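First, the structure itself, so that you have it in front of you.
With one protein chain held back, the other chains of the complex are shown just where they sit.
Entry: subunit A
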Amino acid sequence: MTTPFYVSPQQAMADRAEYARKGIARGRSVVVLQYADGVLFVAENPSRALHKVSEIYDRIAFAAVGKYNEFENLRIGGVRYADLRGYTYDRTDVTARGLANVYAQTLGTIFSSAGEKPYEVELIVAEVGETPEDDQIYRLPHDGSIVHEHGSVAIGGNADQIGSHMSRRHEDAMTLGAALRLAVESLTRDGNGGERQLTADQLEVAVLDRTRPQRRKFQRIVGRPLARLLEGGTTAAAEEEDEAADAAGAGGPGDTGSGTGEAPGTSGED
């Protein structure tokens, strides 16, 4: 029989955190930022079927980086949590704060339980309010802590550099087009200070749009509307037009990214 080596609790936790951080840093980043009409999610993600950004509930969306199977599991858990809560009480009783708390408890318990491998994920839970002041963005690192973020936030590989670049340039009440272009410009920074090019089909873009008439405020932006926003309407009027076209282009259950026939990469779906 062998005697296990003594490992101090500090060392054990540091090792686990190191393990999780390394896993997360390998992935590409996701940025979340507020704009005038809601919250914008931009992920670098060449896949049209495996999403990093998803709808949880009427006003709540979820973004994640790290290991797909782990955050997908948490996403489905979150959808079940939100739907059960809304069914038991009322739809207005489902809040991002409640969901973030549950995620934090779950991640925290897994992180500190010796029997389980820590999740290599970092999450963002965001809720769009009636006014920009009511918007909420929570960042949930792998260890179960919660950070309430304002303005803009980045997670994933190279998050520090992307986040600081973005937060220096982010302004309140940006238009959707301006916010999207800032997000993409930030995502193109790589670790060595160089820049890469990102095209529309390497991006996963979604918004929680408070001006959307439907109860469910989550909407993916794909295809032509996305390309137009990326090109950048130079005048405010052109931008208005773009946004109107988005709303028309992806109405209905196109929310889920399935009903939008315009997406250039849809042939690869499923």
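As a working rule, contacts are C-beta pairs under 8 Å (C-beta built on N, C-alpha and C of every residue); 3 or more make two chains touch, one makes a residue touch a chain; residues count from 1.
Keep in mind that, in the parts below, contacts and distances are computed from a predicted model.
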Protein name (UniProt record) of the chain left out of view, among "Proteasome subunit beta", "L-lactate dehydrogenase complex protein LldF", "Extracellular solute-binding protein" or "Carbohydrate ABC transporter membrane protein 2 (CUT1 family)": "Proteasome subunit beta"
Touch criterion as defined above, residue of A:Tyr35, A:Tyr81 or A:Tyr138 at the omitted chain: A:Tyr81
Option from A:Asn73, A:Thr188 or A:Gln202 whose C-beta touches the chain left out: A:Asn73
Residue ranges of subunit A at the interface with the undisplayed chain: 49, 51, 54-56, 73-74, 76-81, 83-88, 98, 102-103, 105-106, 108-110, 214, 216, 251-253, 255-259, 270
